[in-house]
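One structure is given below, encoded as structure tokens.
Shown here: the complex without one of its protein chains, the others still in place.
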Amino acid sequence: MSYTIKEGDPLILLDVKGNKILIIANKGNRKIKGLGVYNPGELIGKHYYENIIIGNKKYLILTPSIFDKVSTIERRAQIILPKDGMFIIFYCDIKSEDMVIEGGTGSGALTILLANFVRPKGRVISYEKRVDFAKIALKNLENAALADYVDIKKRDITESIEERNVDAVILDIPNPWDAVKNSFKALKFGGHIASYSPTINQVEKTVNEMRKYEFLDVTTIETLQRKMLVGERGVRPSFDALGHTGYVTFGRKVK
Amino acid sequence: MSYTIKEGDPLILLDVKGNKILIIANKGNRKIKGLGVYNPGELIGKHYYENIIIGNKKYLILTPSIFDKVSTIERRAQIILPKDGMFIIFYCDIKSEDMVIEGGTGSGALTILLANFVRPKGRVISYEKRVDFAKIALKNLENAALADYVDIKKRDITESIEERNVDAVILDIPNPWDAVKNSFKALKFGGHIASYSPTINQVEKTVNEMRKYEFLDVTTIETLQRKMLVGERGVRPSFDALGHTGYVTFGRKVK
Amino acid sequence: MSYTIKEGDPLILLDVKGNKILIIANKGNRKIKGLGVYNPGELIGKHYYENIIIGNKKYLILTPSIFDKVSTIERRAQIILPKDGMFIIFYCDIKSEDMVIEGGTGSGALTILLANFVRPKGRVISYEKRVDFAKIALKNLENAALADYVDIKKRDITESIEERNVDAVILDIPNPWDAVKNSFKALKFGGHIASYSPTINQVEKTVNEMRKYEFLDVTTIETLQRKMLVGERGVRPSFDALGHTGYVTFGRKVK
Partner (left out) sequence: MSYTIKEGDPLILLDVKGNKILIIANKGNRKIKGLGVYNPGELIGKHYYENIIIGNKKYLILTPSIFDKVSTIERRAQIILPKDGMFIIFYCDIKSEDMVIEGGTGSGALTILLANFVRPKGRVISYEKRVDFAKIALKNLENAALADYVDIKKRDITESIEERNVDAVILDIPNPWDAVKNSFKALKFGGHIASYSPTINQVEKTVNEMRKYEFLDVTTIETLQRKMLVGERGVRPSFDALGHTGYVTFGRKVK
């Protein structure tokens, strides 16, 4: 990425309070949350890590990191957080060139992570039966400059998966057990499945279904994170947080 | 990766009990932990996901996933676990083509993760002053078929970092605060720093040092994981685990 | 406790939504949070576990449990939660007949727990230098019908503890290390000390001070709790909670 901003480049505007606005340097006035009506085309030709004034506020222009991209998305459905998403990337061995199936897309938070790691040559095919979710997800992917690596299919992943020989299938639906058979058929030998669910009962049904297909290393993990705060009065864990989000179940097709 | 095994290919031998042996299909008898004396060259021409007999034991040949590579390494020093390593990948925005500095190398567990995500065009330069660790790490990287993406430098990262304009610096040393200044100088604008430490006191000194250099988004995270076991008698969390490993502190150079 | 309500008896009014109001059956109109102006004397002669109508709302009259007493207190300062308080009761071996020193009183949440377990013959002497806290605590103790077992002293526990041969000293102040020497002098042989602090730095200084006095079994514990929710759609941990509150450090005087 060049240090001069070109048309279509993604960027973060960072204000002095630490708030971040993720935008694409495209010409044309539009309403941008936190900025009001603005033409991001004005940023073309500026440089990353340069300060600019918009209105009467000072901003530092940053290249957006994957952390920035995920943390500034518009959320509609409950999202899969990076603590879980990154462990999916690990356990499913997602890497550049992979073909990954996802269902459902939701707000696209995990889709962004997946797209980030399959590029430049890989592809994410994401099944989402709800049109409103698909729309939000696409917008989030475009803002993250990752839409080029993703196809969103407006279909129900429990009905069928058309692709074959895929590297991984990632499920985030209320009834993942109904998609295990389709996932098995879609996966290549050595391919990985992951399923994210908030309740234990979903985990139990999904694990039992995965066992029917003799997936290897079937494992369910809960990941918890908390911030440590370093202040003048000492160091302590954050008073917030560490709540439950969901369990992730993994398996690998080897037979 | 082709489904026929060629000379130099990495593979996993999976026995019926689920034990895994990671080897490289190179010619020549050698002692392999779990197999005894064996010539892995015999596997050339076989196919992944085929069963073979070695001695009188049956094995399934798998392509090694990153999970397999990390979980079969030889450990000498305390390693950074994937729960922490993957969050470093995320927060530091590690991706293919990146140049990443690591110090120290230790047993190379994190080096394997980093190499996995910077390839094919990126590079990890890992500083390790102890020759015995460097040797183990190199062996682990070779077994993981990732040594081509890594340089191990036998030096102390707190003394100097020669590289400039790097994408990320990852510290896993007892005194990370002593490497913050060097890291700042080595990083490009927008580059990320991460530091892994078991104690709070290390965290406190490192955070304070990072703040001197005005790193953005300085954040310290503890990640905990536990397995959920699905058995015939019900579902419960594992009785083991969830112990502390370390805290990870992050920051980003923007000034 | 008789099942007929007598003057001065504590009771809980439970509405159909599960809200609880803790009151004392004393004559005289007064403003009661959740009820408006009401004369609790009207409840004298009624029976526990009977339904009554106040205004046009139905209530079930309950005997207040210690859980009810703690969870309905008026909070001013940050309180010590039962998860921590009960472990203090355990580790400090608090039991009926004990004389326990506490400092500071705060809102009196821990004082209520301590009083509950030292009665009927024991006593809690609680040091609180802030008059506003002492007042709130006293009101909470009276509502909990436990004020008879407690003396609140309006003094700073770091300056001196007058009592001698006490069974336990419990510290919940910003600088507990400054009260360790006084605590040591006040404790009988075999007596216990506990200190509650939110930050690690407070823990470190307090532990080091306790070690100077050769307290036995010096141990610091963090206790985390989370609710499991059993719903129609399955069982899962609560999305809230599990945040940090504080660390508790224990020791025992044996020399």
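Here the chain labels run A, B and C in written order, and each chain numbers its own residues starting at 1.
What we mean here is this: contacts are C-beta pairs under 8 Å (C-beta built on N, C-alpha and C of every residue); 3 or more make two chains touch, one makes a residue touch a chain.
Predicted, not measured: the structure shown is a model, and the values here were computed from it.
Visitor: For the chain left out of this view, which of B:69, B:95 or B:226 touches it?
Guide: B:226
Visitor: With the full complex in mind, choose from B:143, B:202 or B:219 the residue touching the hidden chain.
Guide: Here the residue in touch with the unshown chain is B:202.
Visitor: To test your reading of the contact rule: which positions on subunit C touch the chain that is missing from view?
Guide: Touching the chain left out of view, subunit C contributes residues 3, 14, 18, 48-49, 60, 62-63, 65-67, 82-83, 85-87, 89-91, 93, 95-96, 113, 116-117, 119-120, 189-190, 192, 200, 203-204, 207-208, 216-217, 219-230, 235, 237, 247, 252, 254-255.
Visitor: Go through subunit B and note every residue touching the omitted chain.
Guide: Those residues of subunit B that touch the unshown chain are 198-202, 224, 226, 233-245.
The rule we apply is simple: only the chains that are shown with their structure count from here on.
Visitor: Whole-Å distance, subunit B centre to subunit C centre, using C-alpha means?
Guide: One centre to the other, that is 48 Å.
Visitor: When you check subunit B against every other chain, which residues touch at least two of them?
Guide: Only 200, 204 qualify.
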